[in-house]
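Below is one structure, written out as structure tokens; the observations come after it.
A single protein chain has been omitted from the complex, and every remaining protein chain is retained in its original position.
The letters A, B and C name the chains in turn, as written, and every chain counts its residues from 1.
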């Protein structure tokens, strides 16, 4: 018996990927997709990229209606802007449905932090306590029983997965962390703005969102939890001319200075063990252990984040690099991973 | 003594290129640039690409004012949408100024054809008789004495220059001409539309503007003049993921069928002579006479159109391919070339 | 019980795609992949793009050995250069295995034509009579019982599928056909040549392979069979800066001239019916019947070819445009489609 799911707000790039994943998922039936803009049209027509899927030819977009959604589905994905997602989450939860929210609305635990970063009052602060941050490799057990999963953002995923195990194991200092991130243009969503025109992005690379990007709220919350103390990081996003992919280069300080190559080798073994312990059996984390370095082209179209690290004896620093597809492991793929956990499906179902 | 010139409507990609060319031109002083959107700002600020030019730091955009422009300048470039350009051309000409118009407003000689293709009445039909079509290699003598130059569009230039000499010399049939054109995204202007977003254009190629693109009006007018009879062509533009450049592949039928290799060689000699005769001394037409084929990367950033041709003994067809920078030889460079002719400057001044 | 299959020569872009498809195929077990270059390494290491697939972690490349392959598998895919594929096909067929060849070796039925286009003697002319041209939409019945399938090239697929039904139904003239094709750079294979460097391809578009591309041999063979007479076409490939995708624009002459809009509408109905009849139920042919036009971004990553057509009342011509992924419908996807037919699997198995 397939699980009935719906997507509210499936008109952006993440929503499109989510629809594609759910249509192809072996244990799921996508029973509703909503979009004010596309109401009445088939999924096949709106998203020609998977128009050949039989389900896409018959499924039609509808106006969002929470009561109807509650009747049609057991789990609802919200692919909406922040501030709007809560409007749907509240009634759907009241009607006993599970919600996986891809917006930022339920990622931070503090309404004050939300207001600081998103510049408006939190629309449903009473839910912040029950929401689970949907990073499966870190919160799998909590996701299993969650009614509301706040699926992480693309930048946070690329920063948190490499950093949390090191902080938890005390291998790096919680101070001085720098995350230099490079994102493809789909990260900006299907936003019709001069900045995202082809001619403005092609043959261009530029930093932006400086210095206090909204994603810092969830990144620092999660790093602080891992470190057991308040963590403040430096985060610089850059826009590069690719459709998809995030490459993050992390500059970290080992907790203990390594004075010679013996100490460096000991530290290297600890780091290797830390990552093996954290991710050695994870289906969607690829630990590169040879001379290769992460490359977004290796993960685009997959739910995989790949990671490599290096100790630099010249500077005493640890560098970790990660690559992921911002629309999959950074958004829709990860949300489906949470779905699989919530439903007891194999975690890789629909994601291999 | 430098010639004083102005640009009206310098906020798009063509206007930007034009401003760059004119600031660097050795015999010209750019005395005014107008833009409602940017009025009050310096050229350096609006166009950081040439902000290091001393002139860009002091010259400020102003609101367009034809009386003032007439006082400040001798020649005015109009880089405005069709339908709007005429509003400025009429008073500037009345005030005795010369006008080089980059829009489509004065390219066709018939107000009826204009209305057929642009879907509104021509705003100044009385000027259609005096405007000179600004294709220097074809109309140099007329441009020299023109008060109003209608600078050709990017697609027309890429089609007309390879075709007109062959038609004039009777080497090809005026029927059955096919022009398959590929254009970079800057050809759509600085247009903020979903279709031109990076993610929608990158890793994409598509035909569009089908089957009756507006540029057909000027293309067929000029081909008909060259052929001495009415010419109707097939023209298919495609959008490709490059910033700049047009590659046109022309499928032509030789006037006389060549039955064997001797006939083919004779025809080849005639075509070669025709092109040498037409363009052998042209500074901005590169006739490729070895085994190479046109490539937009060879002409981007220049005012050059490069051309190669092949006779196909299997099909009896003549194919001609051309490559140009749509913003230079296809727009602003060509307009400056006309300026040079009108002013008696060396034709390559500011364009090498 | 899964079908055991192997890939010989899986080190190029097509081989990589094929390995990916077969690893994910529900009814297939990929038991061997060979590559002299990569022998001994796991598929996961050589192709990090699908290293997360459990099968990729254990399967290792081996040296090619036809006897061993015959023991390990029932069907063997050959992803080898032309001239080399026959070396493997002959012994594998003798040992009773089925072969799906992605090279050009068995696509033409005449050894003389092969020699004319490939400049060497055919290595196994005795097999030319038994090979089936693996275009499922045209030769499904033959593929079902084939021992040797010659899977078509990327350009041929993009040209043949739009054209064959029109020729068969006598709706277009078999003369004067023009195919203007644009291909992504992966079409050149993983070829380390100056021409294919990023800097030489990016911000560039160029024609090449002129005027007698090797693919003409199979294209004209198949068009001639459809027309019932010898067909010679004009085919111009161009290289555009995308990884994947072919966009072909076909210029065709209707068999009967349409003099007015009534005649045009009648013809349009016939064309529509012809395509519906040919492809209305095909899972991998998308007939665009609204105002949209093909766009490679809609088919990249899928086994779909999308097509649209237009009658031009100005020129009397019929234009058909197609878009496909050169590595999937143009190569590996189509080969798996043939596999599905040969094995009696649902034709979309592993390809949705």
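Note that contacts are C-beta pairs under 8 Å (C-beta built on N, C-alpha and C of every residue); 3 or more make two chains touch, one makes a residue touch a chain.
Keep in mind that this is a model prediction, so the values were computed, not measured.
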Request  = Out of B:125, B:189 or B:301, point to the residue that touches the absent chain in the complete complex.
outcome  = B:301
Task = May I ask which residue of C:29, C:203, C:306 or C:347 touches the chain that does not appear here?
result = C:203
Task = Give the residue, chosen from A:168, A:190 or A:238, that touches the chain omitted from the document.
result = A:238
Note = Only one of A:70, A:182 or A:328 touches the unshown chain, namely A:182
Ask   = Which one, B:2, B:49 or B:314, makes contact with the chain that was left out?
value = B:49
Request  = Considering the whole complex rather than only what is displayed, give the residues of chain B touching the chain that is not shown.
outcome  = 24, 45, 48-53, 203, 283-284, 286, 292, 295, 297-304, 306, 352
Message = List every residue of chain A that touches the chain not included in the displayed model.
response = 178, 180, 182, 200, 202-208, 210-212, 232-234, 236, 238, 240-245, 247, 249, 251, 293-297, 300, 310, 312, 314-315, 317, 319, 321, 323
Remark   = Residue list for chain C contacting the dropped chain reads 13, 184-186, 190-194, 196-203, 241-243
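Criterion: only the chains that are shown with their structure count from here on.
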Remark   = By C-alpha centres, the chain nearest the middle of everything shown is C
Note = Chain-centre distance (mean CA atoms) for chain A and chain B, in whole Å, is 47
Task = Using mean C-alpha positions as chain centres, tell me how far chain A is from chain C in Å, no decimals.
result = 37
Key: Multi-chain contact residues (two or more partners), chain B   = 200, 202-203, 241-243
